[in-house]
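All protein chains of the complex are present and in place, except for one that has been dropped.
What follows is subunit A.
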Amino acid sequence: MSAAERDIILKLEDVSKVYSGTVAVKRANFEVRKGAVNVLVGENGAGKSTLMKIIAGVERPTAGRILLEGEEVSFSSSGDAVNRGIGMVFQELNLFGNMSVAENIFATREITNRFGKIDREEQENRAAEFLERLQAGIRPDMLVEDLRIGQQQLVEIAKAVSLDARILIMDEPTSALSAAEVEILFKVIADLKARGVAIVYISHRLEELIRIGDYITVLRDGRITGQEEMKNVDTQWIVRQMIGSDAKDFAKADGHLPGEEIFRAEDICLPRATGGLAVDHVSLSLRAGEILGIYGLMGAGRSELFDCIMGRHGHSTGEIFIGGKQVKERDTTRRIRRGLALIPEDRQREGLVSILSVASNLTLASLSRFARLFHIRSTDERQAVTQMVRELAIKVADPAQEVSSLSGGNQQKMVIGKALLTEPKVLLMDEPSRGIDVGAKADVFRTMRKLSRDGLGILFATSDLDEVMALSDRIAVMSNGKLTGMFDRAEATEAALVAASALGHGPAPHTESTAHD
(Lines give C-alpha, C1' and ligand atoms only; values in the text may rest on other atoms or scores of the structure.)
Protein backbone atom coordinates (compact mmCIF):
# COMPACT_ATOMS: atom_id res chain seq x y z
CA MET A 1 0.00 0.00 0.00
CA SER A 2 2.78 2.38 0.87
CA ALA A 3 4.46 1.65 -2.42
CA ALA A 4 1.27 2.57 -4.18
CA GLU A 5 1.05 5.75 -2.10
CA ARG A 6 4.55 6.71 -3.15
CA ASP A 7 3.63 6.30 -6.78
CA ILE A 8 1.03 9.00 -6.54
CA ILE A 9 2.44 12.06 -8.21
CA LEU A 10 -0.70 14.17 -8.40
CA LYS A 11 -3.76 14.26 -6.25
CA LEU A 12 -6.97 16.25 -6.54
CA GLU A 13 -8.93 16.76 -3.35
CA ASP A 14 -12.58 17.78 -3.37
CA VAL A 15 -12.21 19.70 -6.59
CA SER A 16 -15.31 21.40 -8.00
CA LYS A 17 -15.77 23.49 -11.09
CA VAL A 18 -18.85 25.57 -11.79
CA TYR A 19 -19.50 27.32 -15.08
CA SER A 20 -22.36 29.66 -15.69
CA GLY A 21 -25.02 27.18 -16.65
CA THR A 22 -23.46 23.96 -15.38
CA VAL A 23 -21.73 22.34 -12.49
CA ALA A 24 -19.11 20.45 -14.47
CA VAL A 25 -17.20 18.75 -11.67
CA LYS A 26 -18.48 18.06 -8.19
CA ARG A 27 -16.07 17.38 -5.32
CA ALA A 28 -13.83 15.07 -7.29
CA ASN A 29 -10.97 13.15 -5.67
CA PHE A 30 -8.56 11.86 -8.24
CA GLU A 31 -5.09 10.32 -8.07
CA VAL A 32 -2.49 10.05 -10.81
CA ARG A 33 0.29 7.46 -10.52
CA LYS A 34 3.62 7.65 -12.26
CA GLY A 35 4.85 5.04 -14.66
CA ALA A 36 1.27 4.08 -15.33
CA VAL A 37 -1.62 4.81 -17.63
CA ASN A 38 -4.36 6.37 -15.53
CA VAL A 39 -7.55 6.01 -17.47
CA LEU A 40 -10.43 8.39 -17.04
CA VAL A 41 -13.73 7.38 -18.50
CA GLY A 42 -17.27 8.70 -18.55
CA GLU A 43 -20.08 9.65 -20.85
CA ASN A 44 -20.16 12.79 -22.95
CA GLY A 45 -20.43 15.72 -20.61
CA ALA A 46 -19.48 13.76 -17.52
CA GLY A 47 -16.79 16.32 -16.78
CA LYS A 48 -13.66 14.48 -17.92
CA SER A 49 -12.31 17.28 -20.06
CA THR A 50 -13.00 19.87 -17.38
CA LEU A 51 -11.16 17.83 -14.78
CA MET A 52 -8.17 17.52 -17.07
CA LYS A 53 -8.19 21.21 -17.90
CA ILE A 54 -7.99 21.89 -14.18
CA ILE A 55 -4.92 19.67 -13.90
CA ALA A 56 -3.35 21.29 -16.94
CA GLY A 57 -3.90 24.78 -15.54
CA VAL A 58 -6.30 25.83 -18.31
CA GLU A 59 -9.18 26.17 -15.89
CA ARG A 60 -9.01 27.03 -12.23
CA PRO A 61 -11.11 24.99 -9.82
CA THR A 62 -13.99 26.81 -8.12
CA ALA A 63 -13.18 24.87 -4.96
CA GLY A 64 -10.76 22.17 -3.79
CA ARG A 65 -7.00 21.52 -3.68
CA ILE A 66 -4.45 20.19 -6.14
CA LEU A 67 -1.46 18.38 -4.63
CA LEU A 68 1.60 17.82 -6.79
CA GLU A 69 3.95 15.39 -5.06
CA GLY A 70 2.27 16.21 -1.77
CA GLU A 71 2.64 19.96 -2.15
CA GLU A 72 -0.38 22.15 -2.77
CA VAL A 73 -0.19 23.99 -6.05
CA SER A 74 -2.32 26.45 -7.92
CA PHE A 75 -1.73 27.03 -11.60
CA SER A 76 -2.58 30.43 -12.98
CA SER A 77 -2.09 29.33 -16.58
CA SER A 78 -1.28 26.30 -18.66
CA GLY A 79 2.26 27.65 -18.96
CA ASP A 80 2.47 27.35 -15.19
CA ALA A 81 1.44 23.72 -15.34
CA VAL A 82 3.91 23.02 -18.15
CA ASN A 83 6.70 24.44 -16.01
CA ARG A 84 5.74 21.98 -13.28
CA GLY A 85 5.94 19.14 -15.78
CA ILE A 86 2.33 18.71 -16.81
CA GLY A 87 1.56 18.47 -20.52
CA MET A 88 -1.74 17.96 -22.25
CA VAL A 89 -3.05 16.77 -25.59
CA PHE A 90 -6.32 18.59 -25.98
CA GLN A 91 -9.44 17.06 -27.41
CA GLU A 92 -10.15 20.07 -29.52
CA LEU A 93 -7.02 20.88 -31.44
CA ASN A 94 -5.09 23.85 -30.12
CA LEU A 95 -2.83 24.39 -33.06
CA PHE A 96 -1.98 27.44 -35.11
CA GLY A 97 -3.05 26.52 -38.61
CA ASN A 98 -1.04 29.35 -40.14
CA MET A 99 2.26 28.10 -38.74
CA SER A 100 4.47 25.17 -39.55
CA VAL A 101 4.48 21.92 -37.61
CA ALA A 102 7.84 22.75 -36.01
CA GLU A 103 6.68 26.23 -35.05
CA ASN A 104 3.63 24.71 -33.42
CA ILE A 105 5.61 22.17 -31.48
CA PHE A 106 7.91 24.85 -30.11
CA ALA A 107 5.31 27.58 -29.69
CA THR A 108 6.04 29.73 -26.60
CA ARG A 109 9.39 28.01 -26.00
CA GLU A 110 11.10 28.76 -29.25
CA ILE A 111 14.70 27.73 -29.62
CA THR A 112 16.73 30.85 -30.16
CA ASN A 113 20.37 31.57 -30.88
CA ARG A 114 22.55 33.99 -28.92
CA PHE A 115 20.95 37.03 -30.50
CA GLY A 116 17.39 36.00 -29.80
CA LYS A 117 16.69 34.94 -33.36
CA ILE A 118 14.64 31.78 -33.72
CA ASP A 119 16.83 28.90 -34.80
CA ARG A 120 14.53 27.44 -37.37
CA GLU A 121 16.82 24.66 -38.47
CA GLU A 122 17.35 23.39 -34.94
CA GLN A 123 13.60 23.51 -34.25
CA GLU A 124 12.86 21.54 -37.37
CA ASN A 125 15.52 18.95 -36.59
CA ARG A 126 14.22 18.45 -33.06
CA ALA A 127 10.63 18.36 -34.27
CA ALA A 128 11.60 15.76 -36.84
CA GLU A 129 12.80 13.46 -34.04
CA PHE A 130 9.45 13.55 -32.29
CA LEU A 131 7.55 13.12 -35.53
CA GLU A 132 9.80 10.21 -36.42
CA ARG A 133 8.67 8.41 -33.26
CA LEU A 134 5.06 8.83 -34.35
CA GLN A 135 5.85 7.58 -37.86
CA ALA A 136 3.26 9.91 -39.24
CA GLY A 137 4.95 10.97 -42.45
CA ILE A 138 4.68 14.61 -41.41
CA ARG A 139 7.49 16.97 -42.34
CA PRO A 140 8.25 19.65 -39.73
CA ASP A 141 8.06 22.46 -42.29
CA MET A 142 4.51 21.64 -43.39
CA LEU A 143 1.76 24.09 -42.55
CA VAL A 144 -0.58 22.65 -39.96
CA GLU A 145 -3.70 23.73 -41.83
CA ASP A 146 -2.62 21.60 -44.78
CA LEU A 147 -2.64 18.43 -42.68
CA ARG A 148 -5.52 16.06 -42.34
CA ILE A 149 -7.30 16.13 -39.00
CA GLY A 150 -5.73 12.86 -37.84
CA GLN A 151 -2.27 14.15 -38.67
CA GLN A 152 -3.02 17.34 -36.79
CA GLN A 153 -3.89 15.23 -33.80
CA LEU A 154 -0.49 13.53 -34.10
CA VAL A 155 1.20 16.93 -34.17
CA GLU A 156 -0.67 17.81 -31.01
CA ILE A 157 0.64 14.59 -29.47
CA ALA A 158 4.18 15.26 -30.65
CA LYS A 159 3.95 18.70 -29.11
CA ALA A 160 2.89 17.28 -25.75
CA VAL A 161 5.56 14.55 -25.85
CA SER A 162 8.22 17.11 -26.66
CA LEU A 163 7.48 18.91 -23.40
CA ASP A 164 9.24 16.09 -21.57
CA ALA A 165 6.44 16.17 -19.07
CA ARG A 166 6.23 14.08 -15.93
CA ILE A 167 2.49 13.99 -16.29
CA LEU A 168 1.00 13.77 -19.75
CA ILE A 169 -2.73 14.14 -20.21
CA MET A 170 -4.30 12.82 -23.38
CA ASP A 171 -7.89 13.82 -23.96
CA GLU A 172 -9.40 11.55 -26.60
CA PRO A 173 -6.15 11.37 -28.53
CA THR A 174 -7.45 8.71 -30.90
CA SER A 175 -10.76 10.27 -31.93
CA ALA A 176 -9.51 11.12 -35.42
CA LEU A 177 -6.78 8.50 -35.81
CA SER A 178 -6.83 5.48 -38.06
CA ALA A 179 -6.30 2.03 -36.55
CA ALA A 180 -2.67 1.97 -37.66
CA GLU A 181 -2.01 5.38 -36.15
CA VAL A 182 -3.56 4.23 -32.89
CA GLU A 183 -1.10 1.32 -32.75
CA ILE A 184 1.82 3.71 -33.12
CA LEU A 185 0.43 5.96 -30.43
CA PHE A 186 0.18 3.00 -28.06
CA LYS A 187 3.83 2.19 -28.67
CA VAL A 188 4.75 5.75 -27.82
CA ILE A 189 2.66 5.54 -24.66
CA ALA A 190 4.35 2.29 -23.58
CA ASP A 191 7.69 3.96 -24.15
CA LEU A 192 6.77 6.96 -22.01
CA LYS A 193 5.41 4.71 -19.30
CA ALA A 194 8.67 2.83 -19.14
CA ARG A 195 10.42 6.13 -18.53
CA GLY A 196 8.22 6.78 -15.50
CA VAL A 197 5.87 9.30 -17.04
CA ALA A 198 2.41 9.40 -15.54
CA ILE A 199 -0.15 9.27 -18.30
CA VAL A 200 -3.75 10.30 -17.91
CA TYR A 201 -5.73 8.85 -20.75
CA ILE A 202 -9.27 9.79 -21.63
CA SER A 203 -11.34 7.96 -24.17
CA HIS A 204 -14.69 6.39 -24.52
CA ARG A 205 -13.48 3.51 -26.57
CA LEU A 206 -13.64 0.86 -23.88
CA GLU A 207 -11.55 -1.71 -25.72
CA GLU A 208 -8.68 0.77 -25.92
CA LEU A 209 -8.88 1.55 -22.24
CA ILE A 210 -8.82 -2.03 -21.15
CA ARG A 211 -5.84 -2.68 -23.38
CA ILE A 212 -3.57 0.08 -22.21
CA GLY A 213 -4.94 1.20 -18.83
CA ASP A 214 -3.37 0.41 -15.45
CA TYR A 215 -5.76 2.33 -13.24
CA ILE A 216 -9.26 3.44 -14.08
CA THR A 217 -11.42 6.23 -12.74
CA VAL A 218 -15.03 6.62 -13.80
CA LEU A 219 -16.85 9.94 -13.87
CA ARG A 220 -20.59 10.42 -14.06
CA ASP A 221 -22.32 13.81 -14.07
CA GLY A 222 -19.28 15.51 -12.63
CA ARG A 223 -18.85 13.01 -9.80
CA ILE A 224 -16.31 10.24 -9.50
CA THR A 225 -18.22 6.99 -9.18
CA GLY A 226 -15.42 4.43 -9.20
CA GLN A 227 -11.65 4.12 -8.94
CA GLU A 228 -9.93 0.76 -9.42
CA GLU A 229 -6.92 -1.03 -10.72
CA MET A 230 -7.61 -2.07 -14.26
CA LYS A 231 -6.79 -5.73 -13.62
CA ASN A 232 -9.66 -5.94 -11.14
CA VAL A 233 -12.36 -4.71 -13.46
CA ASP A 234 -14.18 -5.74 -16.59
CA THR A 235 -16.24 -3.98 -19.21
CA GLN A 236 -19.45 -4.59 -17.31
CA TRP A 237 -18.10 -2.91 -14.22
CA ILE A 238 -17.05 0.12 -16.23
CA VAL A 239 -20.39 0.44 -17.95
CA ARG A 240 -22.22 0.09 -14.64
CA GLN A 241 -20.16 2.87 -13.08
CA MET A 242 -20.56 5.03 -16.14
CA ILE A 243 -24.28 4.93 -16.55
CA GLY A 244 -25.21 4.07 -12.98
CA SER A 245 -28.52 2.56 -12.06
CA ASP A 246 -30.36 4.89 -14.36
CA ALA A 247 -29.31 3.05 -17.47
CA LYS A 248 -29.53 4.94 -20.72
CA ASP A 249 -33.10 5.74 -21.49
CA PHE A 250 -33.42 5.91 -25.23
CA ALA A 251 -37.22 5.96 -25.31
CA LYS A 252 -38.67 2.99 -27.13
CA ALA A 253 -39.71 3.18 -30.71
CA ASP A 254 -43.47 3.14 -30.96
CA GLY A 255 -43.53 1.24 -34.21
CA HIS A 256 -45.21 3.87 -36.33
CA LEU A 257 -44.39 3.59 -40.02
CA PRO A 258 -42.66 6.40 -41.84
CA GLY A 259 -44.72 8.17 -44.48
CA GLU A 260 -43.89 9.78 -47.80
CA GLU A 261 -40.51 11.23 -48.60
CA ILE A 262 -40.35 14.64 -46.96
CA PHE A 263 -36.79 15.66 -47.63
CA ARG A 264 -34.15 14.83 -50.20
CA ALA A 265 -30.61 16.12 -50.65
CA GLU A 266 -28.90 15.53 -53.96
CA ASP A 267 -25.21 15.69 -54.62
CA ILE A 268 -24.30 18.12 -51.87
CA CYS A 269 -20.71 19.30 -52.15
CA LEU A 270 -18.78 21.77 -50.06
CA PRO A 271 -15.22 22.68 -51.01
CA ARG A 272 -12.69 22.95 -48.21
CA ALA A 273 -10.60 26.09 -47.99
CA THR A 274 -7.44 23.99 -48.16
CA GLY A 275 -8.60 22.05 -51.20
CA GLY A 276 -10.64 18.89 -51.41
CA LEU A 277 -14.22 18.56 -50.32
CA ALA A 278 -15.55 18.85 -46.76
CA VAL A 279 -18.82 17.39 -48.02
CA ASP A 280 -18.24 15.06 -50.93
CA HIS A 281 -21.21 14.39 -53.22
CA VAL A 282 -23.65 13.42 -50.48
CA SER A 283 -27.19 12.43 -51.43
CA LEU A 284 -29.79 11.13 -49.04
CA SER A 285 -33.52 11.09 -48.57
CA LEU A 286 -35.72 11.18 -45.51
CA ARG A 287 -39.34 10.22 -44.98
CA ALA A 288 -41.90 11.90 -42.80
CA GLY A 289 -41.81 10.43 -39.33
CA GLU A 290 -38.44 8.86 -39.88
CA ILE A 291 -35.33 9.29 -37.78
CA LEU A 292 -32.20 9.02 -39.88
CA GLY A 293 -29.03 8.87 -37.82
CA ILE A 294 -25.77 10.04 -39.33
CA TYR A 295 -22.82 8.36 -37.68
CA GLY A 296 -19.23 9.44 -38.14
CA LEU A 297 -16.08 10.46 -36.34
CA MET A 298 -14.93 13.97 -35.64
CA GLY A 299 -14.30 15.80 -38.89
CA ALA A 300 -16.35 13.37 -40.97
CA GLY A 301 -18.35 16.23 -42.46
CA ARG A 302 -21.65 15.72 -40.63
CA SER A 303 -21.92 19.28 -39.31
CA GLU A 304 -20.81 20.64 -42.66
CA LEU A 305 -23.54 18.68 -44.41
CA PHE A 306 -26.13 20.20 -42.08
CA ASP A 307 -24.66 23.65 -42.71
CA CYS A 308 -25.04 23.13 -46.46
CA ILE A 309 -28.63 22.02 -46.05
CA MET A 310 -29.40 25.12 -43.99
CA GLY A 311 -27.83 27.38 -46.59
CA ARG A 312 -25.02 28.59 -44.39
CA HIS A 313 -22.36 28.23 -47.08
CA GLY A 314 -22.92 30.32 -50.18
CA HIS A 315 -20.42 28.26 -52.17
CA SER A 316 -21.90 24.82 -51.53
CA THR A 317 -23.48 23.02 -54.44
CA GLY A 318 -26.23 20.46 -54.81
CA GLU A 319 -30.00 20.52 -54.56
CA ILE A 320 -32.45 19.97 -51.77
CA PHE A 321 -36.14 19.14 -51.91
CA ILE A 322 -38.85 19.41 -49.29
CA GLY A 323 -41.98 17.39 -49.91
CA GLY A 324 -40.84 16.77 -53.47
CA LYS A 325 -40.50 20.47 -54.29
CA GLN A 326 -37.06 21.89 -54.86
CA VAL A 327 -35.88 24.50 -52.40
CA LYS A 328 -34.35 27.23 -54.53
CA GLU A 329 -33.88 29.69 -51.66
CA ARG A 330 -30.23 29.82 -50.73
CA ASP A 331 -30.32 31.74 -47.46
CA THR A 332 -31.01 30.41 -43.98
CA THR A 333 -33.90 32.75 -43.28
CA ARG A 334 -36.00 31.53 -46.18
CA ARG A 335 -35.00 27.90 -45.73
CA ILE A 336 -36.30 28.08 -42.19
CA ARG A 337 -39.55 29.41 -43.64
CA ARG A 338 -39.65 26.45 -45.99
CA GLY A 339 -39.61 24.13 -42.99
CA LEU A 340 -35.98 23.36 -42.17
CA ALA A 341 -34.55 23.87 -38.72
CA LEU A 342 -31.12 23.17 -37.29
CA ILE A 343 -30.10 22.39 -33.75
CA PRO A 344 -26.40 23.17 -33.90
CA GLU A 345 -23.69 21.14 -32.27
CA ASP A 346 -22.08 24.03 -30.47
CA ARG A 347 -24.82 25.30 -28.23
CA GLN A 348 -22.91 28.21 -26.74
CA ARG A 349 -21.54 29.61 -29.95
CA GLU A 350 -24.32 28.85 -32.39
CA GLY A 351 -27.39 27.85 -30.46
CA LEU A 352 -28.17 30.64 -28.10
CA VAL A 353 -27.74 34.29 -27.40
CA SER A 354 -26.63 33.95 -23.82
CA ILE A 355 -27.32 37.50 -22.72
CA LEU A 356 -30.96 37.41 -23.81
CA SER A 357 -33.73 35.90 -21.75
CA VAL A 358 -35.03 32.36 -22.13
CA ALA A 359 -38.21 33.71 -23.67
CA SER A 360 -36.41 35.91 -26.21
CA ASN A 361 -34.19 33.03 -27.20
CA LEU A 362 -37.10 30.66 -27.64
CA THR A 363 -38.96 32.96 -30.00
CA LEU A 364 -35.93 34.38 -31.79
CA ALA A 365 -36.39 32.27 -34.90
CA SER A 366 -40.16 32.63 -35.05
CA LEU A 367 -40.83 36.25 -34.09
CA SER A 368 -42.74 36.98 -37.27
CA ARG A 369 -45.38 34.50 -36.09
CA PHE A 370 -46.11 36.68 -33.06
CA ALA A 371 -45.99 40.01 -34.81
CA ARG A 372 -48.85 41.87 -36.40
CA LEU A 373 -47.24 44.21 -38.91
CA PHE A 374 -44.31 45.24 -36.75
CA HIS A 375 -45.75 44.89 -33.28
CA ILE A 376 -44.91 41.81 -31.22
CA ARG A 377 -48.06 40.70 -29.48
CA SER A 378 -46.56 39.88 -26.12
CA THR A 379 -49.50 37.81 -24.89
CA ASP A 380 -49.20 35.47 -27.86
CA GLU A 381 -45.47 35.29 -27.39
CA ARG A 382 -45.73 34.58 -23.69
CA GLN A 383 -48.32 31.90 -24.32
CA ALA A 384 -46.12 30.14 -26.87
CA VAL A 385 -43.14 30.33 -24.52
CA THR A 386 -45.07 28.90 -21.60
CA GLN A 387 -46.39 26.09 -23.72
CA MET A 388 -42.97 25.18 -25.08
CA VAL A 389 -41.40 25.32 -21.63
CA ARG A 390 -44.04 22.87 -20.43
CA GLU A 391 -43.89 20.59 -23.46
CA LEU A 392 -40.14 20.14 -23.34
CA ALA A 393 -40.01 20.15 -19.53
CA ILE A 394 -37.50 23.01 -19.46
CA LYS A 395 -36.67 23.73 -15.85
CA VAL A 396 -36.78 27.49 -15.58
CA ALA A 397 -38.25 29.54 -12.77
CA ASP A 398 -39.02 32.55 -14.90
CA PRO A 399 -38.77 32.77 -18.71
CA ALA A 400 -37.38 36.30 -18.28
CA GLN A 401 -34.25 34.77 -16.75
CA GLU A 402 -31.00 34.99 -18.69
CA VAL A 403 -30.17 31.82 -20.58
CA SER A 404 -26.72 31.55 -19.05
CA SER A 405 -28.31 30.67 -15.71
CA LEU A 406 -29.73 27.42 -17.10
CA SER A 407 -28.04 24.04 -16.93
CA GLY A 408 -26.65 22.55 -20.12
CA GLY A 409 -29.54 20.18 -20.56
CA ASN A 410 -32.12 22.91 -20.19
CA GLN A 411 -30.19 25.11 -22.59
CA GLN A 412 -30.27 22.31 -25.12
CA LYS A 413 -34.02 21.88 -24.66
CA MET A 414 -34.35 25.60 -25.20
CA VAL A 415 -32.48 25.41 -28.49
CA ILE A 416 -34.77 22.58 -29.55
CA GLY A 417 -37.78 24.63 -28.49
CA LYS A 418 -36.56 27.54 -30.58
CA ALA A 419 -36.37 25.30 -33.64
CA LEU A 420 -39.78 23.76 -32.98
CA LEU A 421 -41.46 27.15 -32.70
CA THR A 422 -40.64 27.71 -36.37
CA GLU A 423 -42.93 24.74 -37.08
CA PRO A 424 -40.39 22.79 -39.12
CA LYS A 425 -41.05 19.82 -41.36
CA VAL A 426 -37.47 18.60 -41.19
CA LEU A 427 -35.34 18.86 -38.10
CA LEU A 428 -31.55 18.64 -38.29
CA MET A 429 -30.01 17.78 -34.94
CA ASP A 430 -26.25 17.90 -34.60
CA GLU A 431 -25.05 15.93 -31.57
CA PRO A 432 -28.27 16.68 -29.68
CA SER A 433 -27.14 14.90 -26.51
CA ARG A 434 -23.64 16.31 -26.21
CA GLY A 435 -22.70 17.68 -22.86
CA ILE A 436 -26.03 17.28 -21.10
CA ASP A 437 -26.98 15.16 -18.12
CA VAL A 438 -28.68 11.78 -18.24
CA GLY A 439 -32.12 13.05 -17.37
CA ALA A 440 -32.04 15.76 -20.00
CA LYS A 441 -30.74 13.23 -22.52
CA ALA A 442 -33.73 10.98 -21.91
CA ASP A 443 -36.01 14.00 -22.34
CA VAL A 444 -34.34 14.94 -25.60
CA PHE A 445 -34.64 11.39 -26.94
CA ARG A 446 -38.28 11.22 -25.90
CA THR A 447 -38.91 14.50 -27.68
CA MET A 448 -37.29 13.11 -30.83
CA ARG A 449 -39.58 10.09 -30.74
CA LYS A 450 -42.62 12.23 -30.20
CA LEU A 451 -41.72 14.57 -33.05
CA SER A 452 -41.20 11.70 -35.44
CA ARG A 453 -44.57 10.32 -34.42
CA ASP A 454 -46.06 13.71 -35.26
CA GLY A 455 -44.67 13.32 -38.76
CA LEU A 456 -41.47 15.33 -38.63
CA GLY A 457 -38.46 14.05 -40.51
CA ILE A 458 -35.41 14.02 -38.25
CA LEU A 459 -31.79 13.90 -39.37
CA PHE A 460 -29.47 13.57 -36.43
CA ALA A 461 -25.70 13.42 -36.37
CA THR A 462 -23.79 11.72 -33.62
CA SER A 463 -20.46 10.09 -32.89
CA ASP A 464 -22.05 7.92 -30.21
CA LEU A 465 -22.59 4.38 -31.46
CA ASP A 466 -25.17 3.37 -28.84
CA GLU A 467 -27.17 6.44 -29.55
CA VAL A 468 -27.26 6.01 -33.29
CA MET A 469 -28.14 2.33 -32.95
CA ALA A 470 -30.90 2.92 -30.44
CA LEU A 471 -32.65 5.89 -31.98
CA SER A 472 -32.44 5.62 -35.74
CA ASP A 473 -34.82 4.03 -38.20
CA ARG A 474 -31.99 4.11 -40.69
CA ILE A 475 -28.32 4.87 -40.24
CA ALA A 476 -26.07 6.72 -42.63
CA VAL A 477 -22.34 6.71 -42.07
CA MET A 478 -20.06 9.54 -43.11
CA SER A 479 -16.32 9.56 -43.33
CA ASN A 480 -14.03 12.24 -44.70
CA GLY A 481 -16.96 14.08 -46.24
CA LYS A 482 -18.31 11.04 -48.09
CA LEU A 483 -21.39 8.99 -47.39
CA THR A 484 -19.79 5.59 -46.84
CA GLY A 485 -22.70 3.50 -45.69
CA MET A 486 -26.48 3.38 -45.38
CA PHE A 487 -28.06 0.72 -43.19
CA ASP A 488 -31.54 -0.22 -42.08
CA ARG A 489 -31.67 -0.54 -38.35
CA ALA A 490 -32.35 -4.25 -38.59
CA GLU A 491 -29.20 -4.96 -40.56
CA ALA A 492 -26.86 -2.49 -38.84
CA THR A 493 -24.16 -3.81 -36.53
CA GLU A 494 -21.69 -1.78 -34.54
CA ALA A 495 -18.81 -3.39 -36.37
CA ALA A 496 -20.26 -2.50 -39.75
CA LEU A 497 -20.80 1.13 -38.72
CA VAL A 498 -17.29 1.47 -37.36
CA ALA A 499 -15.86 -0.08 -40.49
CA ALA A 500 -17.82 2.28 -42.71
CA SER A 501 -16.77 5.28 -40.63
CA ALA A 502 -13.14 4.65 -41.60
CA LEU A 503 -13.79 4.08 -45.30
CA GLY A 504 -13.50 7.69 -46.40
CA HIS A 505 -9.76 7.75 -45.80
CA GLY A 506 -9.09 5.06 -48.34
CA PRO A 507 -9.06 1.36 -47.43
CA ALA A 508 -8.71 0.91 -43.68
CA PRO A 509 -5.53 -0.94 -42.73
CA HIS A 510 -7.25 -3.56 -40.62
CA THR A 511 -10.92 -4.02 -39.96
CA GLU A 512 -12.64 -7.23 -39.03
CA SER A 513 -15.13 -7.25 -41.85
CA THR A 514 -16.50 -4.65 -44.14
CA ALA A 515 -20.07 -5.72 -43.74
CA HIS A 516 -21.51 -2.84 -45.64
CA ASP A 517 -22.85 -3.19 -49.11
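Keep in mind that, in the parts below, contacts are C-beta pairs under 8 Å (C-beta built on N, C-alpha and C of every residue); 3 or more make two chains touch, one makes a residue touch a chain; residues count from 1.
As a working rule, contacts and distances are computed from a predicted model.
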item: Among "Ethanolamine ammonia-lyase small subunit", "Erythritol ABC transporter membrane protein", "SusD family protein" or "Zinc carboxypeptidase", the UniProt name of the subunit that does not appear here; value: "Erythritol ABC transporter membrane protein"
item: Which of A:Lys11, A:Lys26 or A:Arg240 contacts the chain that the document leaves out; value: A:Lys26
item: Of A:Gly351, A:Gly409 or A:Gly485, the residue in touch with the unshown chain; value: A:Gly351
item: Identified contact with the non-displayed chain, of A:Ser78, A:Thr422 or A:Ser501; value: A:Thr422
item: Footprint left on subunit A by the chain that the document does not show; value: 16, 18, 20, 23, 26, 62-63, 310, 312, 331-333, 335-337, 342, 344, 349-356, 360, 363-365, 367-368, 371, 374-376, 378, 404-405, 407, 418, 422
